[in-house]
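Only a single protein chain was left out; the remaining protein chains are all shown in position.
By letter and in written order, the chains are A and B; residue numbering begins at 1 in each of them.
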Amino acid sequence: MSGQPVLRVRELVKRFGGLLATDSVSLDILPGEVHAIIGPNGAGKTTLIGQLIGELKPDAGSVEFLGRDITALPVHARSHLGLARSFQITSIFLDFTALENVVLAVQAHDGHSFRFWQKAMDDAALLQPARAALEQVGLGHRADIPANALSHGEHRQLELAMALATKPQLLLLDEPMAGMGPEDSARMVEMLRGLKGKVSILLIEHDMEAVFALADRITVLVYGRAIATDTPDAIRRNPQVRQAYLGEEAPVA
Amino acid sequence: MSVPASLRSSVSTAVALLLLAALALVPLAAEVFEDPFLLTLFTRIVILALAAVSLNLILGYGGLVSFGHAAFIGVGGYSIGILAKHGMYAAWIQWPVALLMSALFSLLIGLLSLRTRGIFFIMITLALSQLVYYLANGAYAYGGDDGLTILKRTDFGGLINLSHRPSFYYLCWALLVLSLFLTHRLVNSRFGMVLRGAKSNDRRMAAIGFPVLRYRLTAFVIAGTVCGLAGALLATHTDFISPAMIHWTRSGDMIVMVVLGGMGSLFGPLFGAVSFLALEEILSSYTEYWKLVFGPLLVLVVLFARGGIDGALGRGHGGILLGIIGGFFLLHGVHLVYGDDWAIPGALLLGCVALVGLVHWLRRHAKSGDKP
Partner (left out) sequence: MTLLIFEQFLNGLQIGLLLFLLAAGLTLVFGIMDMVNLAHGSLYMMGAYFAAVFVQWTDSFVLGAILALPAGMLLGVATEYVALRSLYARDHLDQVLATFGLILFFNELARLIFGAGGMAIELPALLAGQIEILPGLPYPTYRFAIIAAGLLCAGFLFLLVQKTRLGMLIRAGASNREMVGALGVDIKLLFTLVFGLGSALAALAGLMAGPISTVQIGMGDNVLILCFVVIVIGGLGSIRGAFVAAVLVGVLETMGRAFLPNILGSFLNPSEAGTLAQALSSMLVYILMAGVLVLRPAGLFPAPGR
């Protein structure tokens, strides 16, 4: 757990009118680590991830990815550098089968798509990695089912498969357990544990049990400020965190 | 009630192939029944089906509600007309110019409109096509709002004689078949995956790394160019160009064809164009006020039968569809044979009964959860 950070965020600021949604946040994500961001509702987690992914433009500060300044890059260009995300609200292609969903994700990173003649779903260069990604998340047997016929838990798995299929250097997971029952949650935690070390993960999650089980380091976000970044144990003990955050909700500890 | 997807498409394909085969026989039928109007009508149908196929690419597969497609009909048609006016009839000048101009116009309109979405996109494509309409209206040198008669048809140097009506018909038919085949390849290619994916969820497309705009723009230009070809054919068919062919309500008609036939299905626009124009022809033979029936019919289709004709075929409702079409032609026959004395009220009454039945049936299906 050393070396150049994968993602380096410096003094990021985002304002909505008078509201300071991101208040000079700095953050490093190291290669291979699972880094969780927690914080009460309205702490600005989604705003922060929006800026990391490129959907929101920060008012100040910089985002560096693999040593390259990506602050001004559009969403799709960041994706090509190896930054993948899953959405808080399930965001897949409902008209497509599970396999087609992942094929699209593979295709996005296999050169340009101005190919008008060859059938995409006969293309081994797309199908092989897509099937592999589906197997990885345990959806291999559901490949030909239309996405709108899959269960909620399977949707989240599919999300992850699509993110993985882009061969990312960093996975931004925006509440991957949202809306899941305990069984599905446990399965997802297992899956993420399996990814540990292979890819750096930035995890935003409300499920504290999952966060403390998975994370190598945790950053606590309150009112747009990163008040602490440390190992789970240290975060648990941090008085400032207990007061500002855990004190209010008092979940684990 | 649900039919497997593979079977669904095969029913639709079978019907479409039969329809295409039947269309191929039209010149023969016109000869046998000595009814030249039949050929005129169906030439128009085939050309507009080609235009609808092009619109389906962006509307049906791309999810872009472009309300300005008639502009490209105009650009293609006016290219032919203007060149003819200056005495240039050679196909190797006329057709490339028509295609190039349509591509250029669709590139411009696409660049402006594709940056927006939702209601804005609809309004902007509408407004920009209206700009083309006024351009044609103001072109006094080429007839202004009176339009311009094309004195001589495109010269293919002895390869094919466009003034020979069956030859021209078969050219249009062949281009329609070609466009269907190319669309089939296109929508299943990588490009087609991107286009359909962007329709389904364009935010996600960007997140997994697609610069969606340039793919949409490409599709927009392809559709505009093919539609320009249809415009060139239409101008040749009528030997006439006028701003009326660009008016935005023509764009509306084209959208109706695509949706009536079934959006985003390969043969939907074919079904749609044939049934729209046949319906227009038949309804207007009963009453001058046929749109009084057609307008509400459209509303009913939107409210209760989203899948269009292709969807009905897919759900195994082909029989009912055939029954409706058959009943229509039966009434039409009665009307033709017995004249106007009692047929009109009788037909209207029966039509109303059929309509009520249709609505009832659609309601029942909407309730039982068998939504399209």
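Convention: a residue touches a chain if its C-beta (ideal position, glycine included) is under 8 Å from a C-beta of that chain, and two chains touch if they have at least 3 such contacts.
Given the structure is predicted, the values throughout are model-derived calculations rather than measurements.
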item: Visible chains in contact with the missing one; value: B
item: From B:Val11, B:Ala91, B:Ile160 or B:Leu298, residue that would touch the chain that is not displayed; value: B:Leu298
item: Option from B:Ala90, B:Met123, B:Leu151 or B:Leu178 whose C-beta touches the chain left out; value: B:Met123
item: Of B:Phe67, B:Phe105 or B:Tyr286, the one touching the omitted chain in the full complex; value: B:Phe67
item: Hidden partner interface residues of chain B, rising order; value: 59, 65, 67, 112, 115-116, 118-120, 122-124, 126-128, 130-131, 134-135, 137-141, 247-249, 252, 255-256, 259, 263, 289-292, 294-299, 301-303, 306
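Simple rule for what comes next: only the chains that are shown with their structure count from here on.
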item: In the complex, chain A residues that touch chain B; value: 53, 74-77, 79-80, 84-85, 87, 91-96, 100, 103-105, 107-109, 113-121, 123, 126, 162, 166
item: Complex contact set, residues of chain B against chain A; value: 185-186, 188-194, 196-197, 199-201, 203-212, 215, 218
